[in-house]
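Before any comments, here is the structure.
Excluded from the complex is one protein chain; the other protein chains are retained at their positions.
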Amino acid sequence: MTDDRFWPPRGFAALDPEHSDYESSRVVILPVPYDSTASGWVGAREGPAAIIDASENMELYDIGIGREPYCVGIHTLPELAPHAGGPEAMLERIEEVVAELLDDGKFVVTIGGEHTVAVGAVRAHARRTPGLSVLAFDANADLRDSYMDTPYSHACTLRRALECLPAGRHGAPVVLVGLRSAEREEHEFIQDRGLPFYSPREYRAAGPESIAAQLADDVYITIDLDAFDPSQVAAVGTPEPGGLLWDEVSELLETVARRRRIVGFDVTELAPSLGPRANAQLAAKLTYRLIGLAVRE
Amino acid sequence: MTDDRFWPPRGFAALDPEHSDYESSRVVILPVPYDSTASGWVGAREGPAAIIDASENMELYDIGIGREPYCVGIHTLPELAPHAGGPEAMLERIEEVVAELLDDGKFVVTIGGEHTVAVGAVRAHARRTPGLSVLAFDANADLRDSYMDTPYSHACTLRRALECLPAGRHGAPVVLVGLRSAEREEHEFIQDRGLPFYSPREYRAAGPESIAAQLADDVYITIDLDAFDPSQVAAVGTPEPGGLLWDEVSELLETVARRRRIVGFDVTELAPSLGPRANAQLAAKLTYRLIGLAVRE
Amino acid sequence: MTDDRFWPPRGFAALDPEHSDYESSRVVILPVPYDSTASGWVGAREGPAAIIDASENMELYDIGIGREPYCVGIHTLPELAPHAGGPEAMLERIEEVVAELLDDGKFVVTIGGEHTVAVGAVRAHARRTPGLSVLAFDANADLRDSYMDTPYSHACTLRRALECLPAGRHGAPVVLVGLRSAEREEHEFIQDRGLPFYSPREYRAAGPESIAAQLADDVYITIDLDAFDPSQVAAVGTPEPGGLLWDEVSELLETVARRRRIVGFDVTELAPSLGPRANAQLAAKLTYRLIGLAVRE
Amino acid sequence: MTDDRFWPPRGFAALDPEHSDYESSRVVILPVPYDSTASGWVGAREGPAAIIDASENMELYDIGIGREPYCVGIHTLPELAPHAGGPEAMLERIEEVVAELLDDGKFVVTIGGEHTVAVGAVRAHARRTPGLSVLAFDANADLRDSYMDTPYSHACTLRRALECLPAGRHGAPVVLVGLRSAEREEHEFIQDRGLPFYSPREYRAAGPESIAAQLADDVYITIDLDAFDPSQVAAVGTPEPGGLLWDEVSELLETVARRRRIVGFDVTELAPSLGPRANAQLAAKLTYRLIGLAVRE
Amino acid sequence: MTDDRFWPPRGFAALDPEHSDYESSRVVILPVPYDSTASGWVGAREGPAAIIDASENMELYDIGIGREPYCVGIHTLPELAPHAGGPEAMLERIEEVVAELLDDGKFVVTIGGEHTVAVGAVRAHARRTPGLSVLAFDANADLRDSYMDTPYSHACTLRRALECLPAGRHGAPVVLVGLRSAEREEHEFIQDRGLPFYSPREYRAAGPESIAAQLADDVYITIDLDAFDPSQVAAVGTPEPGGLLWDEVSELLETVARRRRIVGFDVTELAPSLGPRANAQLAAKLTYRLIGLAVRE
Partner (left out) sequence: MTDDRFWPPRGFAALDPEHSDYESSRVVILPVPYDSTASGWVGAREGPAAIIDASENMELYDIGIGREPYCVGIHTLPELAPHAGGPEAMLERIEEVVAELLDDGKFVVTIGGEHTVAVGAVRAHARRTPGLSVLAFDANADLRDSYMDTPYSHACTLRRALECLPAGRHGAPVVLVGLRSAEREEHEFIQDRGLPFYSPREYRAAGPESIAAQLADDVYITIDLDAFDPSQVAAVGTPEPGGLLWDEVSELLETVARRRRIVGFDVTELAPSLGPRANAQLAAKLTYRLIGLAVRE
């Protein structure tokens, strides 16, 4: 009994069943409320619910890109249950579920939770898309080999991602934009490997086209929301001044969508209680716009 | 694609589909995010979502009453859309929807939103259950004839309810517990009509059995959460010191359930941002326990 | 008994009676704590009190425009009582009061409350100033013909405003700056009518002089604070990334004040509990500066 | 221009001018936003505004005591300006203003601010009422001779009060209820002097009549809100578990009002941002009820 | 350079070095900021810092028990680093550190973090004190065999504790007070084993002496703060109405201290951002009082 006297059921963008049932939807939202390895301030496990709640306030025509992303169908799964036994088992669960969804022909959008969840999603995509590049938005290098006694900490996300992206290929395995915090060892690792990691200032100098040019044809995008300036997203565990602005991120995503094929993405690290609700609204709109850019009718 | 790697879908008590689909559920939760006539502090429209979110943290065996209320099936409807044209139209919508649910054989639990929403629910029940008594929990008398230019303000809730409960009957039309604030006119109205309205102190003196004894065989329960002491529920628009405690409310509900037939109820006025999250948890547990008391297998 | 051992009485800018009594004041602040048609997050009814409280912290010389706006006298009325019967009656009340103030020779500053309140103020001004243009700051188009069952929803504000601004005139009836969210139907309405609605990006390209050039000689300004970027004002019900910055808004207001005659304005949609107090401070300073620009000694 | 389309002007209990202008009002509210000597958590300077704002939501018939306290007239002064040069000068200012009000025939209600402000008020009353007793509600002994380099710290409030209440009199100079925290020196001071200082447990054993019996005929009441249990008032700088409940405080006040003459009182230490708004509501109702008890028509 | 112009260094109760250096201190505070298995609301990892910060506001003479607990020396360790690899490894780390401290002759107070941390502490104590009883304060049974894929979840705390407390002994291995939520399986486990688990109502009927009588001579106390009523401690992940009050808990602790030997304890589950700061103050005072009761000079 749900007619037009009711709001639509809860789910990303508050879509009616026609545009959100699993079968006919091209896009699947996978919420992963996991933050067990968090080291700074806490609460990313509440991120998926906050982003979905905020998305229900969006108007469905994205005037900024002139599209209605929901038309391809967006299904919202229930939250993936955290595996409390440790991050390795949790990443396996994420990889397994993402893989099943990909094999079912879906475009998968993973909503964190901490940035670690990206490792599971990247692995599933990388195994199905040889030569994949990862475009990362992040304030931190996330290149530690191990942190707090585990190689599966959020601080190791891109180190683990690199390991499943083989070298000897067209395009960089990982390109990072937004960098402004690292340990000395990570800085040296970047220098030694010649990784294309850009601070906001360096990104402004290089421009979006030159970023896109370094990516392979198929691109997975992983977004740690702390890449944004804290004025735009304060609600993250490790906010860092001097970050990217909405228009800058949006322009880069538009450029990459025009030049490459986006095969999947994640949006992570929103800890909603650490900032105003407007931060969840930004994350929702970002997710919605990126669906519109990546998945065409 | 929802198996045991996932949390259950969002909905009251986070039940699996077997215990929550519409057809087989005996109980239906009707969320009404309406607070357009609020006069104090604001935010009761966020109450239904907060109560449902909190309910997902409950353990399903209610050790306090020795039952598993979910076994009768509890279906959660999407939120009823507010009618922004004015409260009269909104109350008609509520009455209409509750009536359809009752005619479909459901036990209806209305989750507000401001207390006004009870008027729609009471009307639908009263038309189907002649001689119904209303048991109200409230800090305020809610007996004004009109307030802020409308007879459908939250401050008029029980005045409107009285009008659809005919006199010349067995049992009082309305019994109120928790009273500790009123205007002089309301006080005089209570005195003139001899209404059985109890302050917490008077309730403690009278005891639950004497309250139950004044009710008709069929009872509708309307709960304005400000009946509770603000130490237990601060998150209401008009908190008033000196209220009821959890054990007192629970004991009265247990007594009424034993002595009378509860035909429906509502829980209203939670404005979640005005207090700690524990307040939503109390409202969820109260709703769950009252389902367990009112609806037997 | 109020001498210099006391702070001044509460009121906009905490002015002494000499600069704030009704008779001698050129400017009147009309606080309208109304948000009954709100659809997103809630609390704009607390906006007027928050803006006035914040204004009491301002220094009275506005160094940015080199003026002391308070010298013309600013009287703060008590809050207009909400009409809880529905938005149509509320808008009539607002129009009536604004009209009386205008007829009494006052410059009226309406402080919301939701954006809907602007409809009442615009009507009162339009009837007294033929050929008036409205300059709107807004993230949303607000052009729906009806929303949530009423034509007087906040989402219909500019549609209703358009209706009382006759065509066949010098200058556009409504110019909007800050647009970045709309439904498809609103987008088409804008296209069909050729309405001069500017996104922040388009505004930056066009520049303030070209905006001013499209306005009639007499201008009413209506400000929905969500026109600002959420980094500057997060405390709104429907925050939308990618908005206007303080310096941009200020520059446009300065330009319009130089080129046209500002006959009145409103500042709406601050929901103070949704962001830091600094947001109320911005709204207060914006109000104060716009008084300084619009009303000369 | 303020008619019934408007709310009443801001001020305690939102009274119309007839019941709140200075001349005809028997009671004067003196807000003192001072907390410069605070040592725990901070924000009591925002207490007066929060209490007055909350009081505007009260219903004016106090059903608990069966009276309408506003009928004697309650005038709200603007906030007393803090003297930033140090607490000694501030206390002189408070004493001076309270003295002028008393000499003008007013019943003075001082709203803090930190508890220190009571010293100024007590001095003014003690000089005009020989043999005055002070009834203090407080979690802390406040008996230090000096704290943080000044004898005028909040931690010295009752030590300073004692000094202006001469011995050799009928009734104890100070009776304290609510005690549950002290330094060893203060404990010894209490023991040595035999001061009638009661913990909540001791108060429950003694009962209100025995407290009243120890007071002189004329009583000044000073309320540090931390006397309440933190479940009832969390919004204080030094919350201490195990405090008094609303009904207990109310009963004692009713008893004292019946047995003695209350010549003035203060309500202090509400730091509103440290707890839910319901705390300010309790402080407002407490103030209103105590006016009703102390000042008869 | 730290003389009396400075506050004491940060640490429990803000003690001077004489009463807080490791060597001469009888008591050691072990802060464990761990909450990786949390399933409800989040933030217990911030509990230790909040409790220690709050403790710095305490007065050092505990007037309620007539002692100065700090005189035995209380040393505050830095925070134990979370092991992000999974709870099993973390519990081993806790057990190891507690064991070393015990072997060094210290009385260990573990400050959580989630309740799981108690398992490590109980193990270390149980191995050194044969026949130990555990007195648990908890709203939940915590008796699941596994939860969220691990046997080391917070929901399994007492099940794991039971396993290291051999049967065939004087006194119950675990006595629990405060129970009001459980799954059916846990309820049956309690019934089958005849575990002495008391709801608040049952505890009130039984009284503190009868609880103490069931304990062995040596007692370890584990406190999940959700045993308290949410009116006293709202800042927990799974608040449950109908809990224990401060005076009730305090009385039971006093009784046990009088009748038995307390060998160690923990205080867990404070998630400070979920409630007012007064909750941390209660936890600090509880910790301080229990030190005073357990460790005599």
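A, B, C, D and E are the chain letters, set down in written order, and residue numbers restart from 1 in every chain.
Basically, a contact is a pair of C-beta atoms (placed from the backbone, for glycine too) under 8 Å apart; a residue touches a chain by one contact, two chains touch by 3 or more.
All values derive from a computational prediction rather than experimental measurement.
Across the complete structure, the visible chains that the omitted chain touches are A, C, D, E. From the options D:87, D:200, D:275 or D:292, the residue with contact to the chain not on display is D:87.
The missing chain, though absent from the display, is touched by one residue of C:25, C:110 or C:231; that residue is C:231.
Although one chain is not drawn, the whole complex shows that of C:24, C:57 or C:214 it is C:57 that touches it. Although one chain is not displayed, its contacts with chain C can still be listed: residues 57-61, 63-64, 68, 229, 231-232, 246-247, 250, 276-279, 281-282, 285-286. Residues 39-41, 140, 179-184, 186-187, 199, 201, 229-231, 234-236, 238-242, 274-276 are the ones on chain A that touch the missing chain. Mapped onto chain D, the interface with the missing chain covers residues 35-39, 41-43, 45-46, 81-89, 147-150, 152-153, 273.
Keep in mind that, in the parts below, only the chains that are shown with their structure count from here on.
The minimal number of chain-to-chain contact steps leading from chain C to chain E is 2. Hopping across touching chains, the smallest step count from chain B to chain C is 1.
Relative orientation of chain A with respect to chain D corresponds to a rotation of 180°, obtained by superposing CA atoms and rounded to a multiple of 5. Matching A-B against the pairs in A-E, C-D or B-C identifies C-D as its interface repeat (over half of contact pairs the same by residue number).
Placing every chain at the mean of its C-alpha atoms, the farthest one from chain A is found to be D.
Over half of the residue numbers at the chain A-chain E interface are used by both copies of the sequence.
With respect to chain E, maximal separation of chain centres occurs for C (centres as means of Cα atoms). Here the spacing of chain B and chain D, counted between their Cα centres, is 37 Å. For chain E, residues touching at least two other chains, in rising order: 39, 41, 229, 231, 276.
If the chains shown are joined wherever they touch, the resulting network has some other arrangement, not a path, ring, star or complete graph.
Taken pair by pair, the chains that touch are A-B, A-C, A-E, B-C, B-D, B-E, C-D, D-E.
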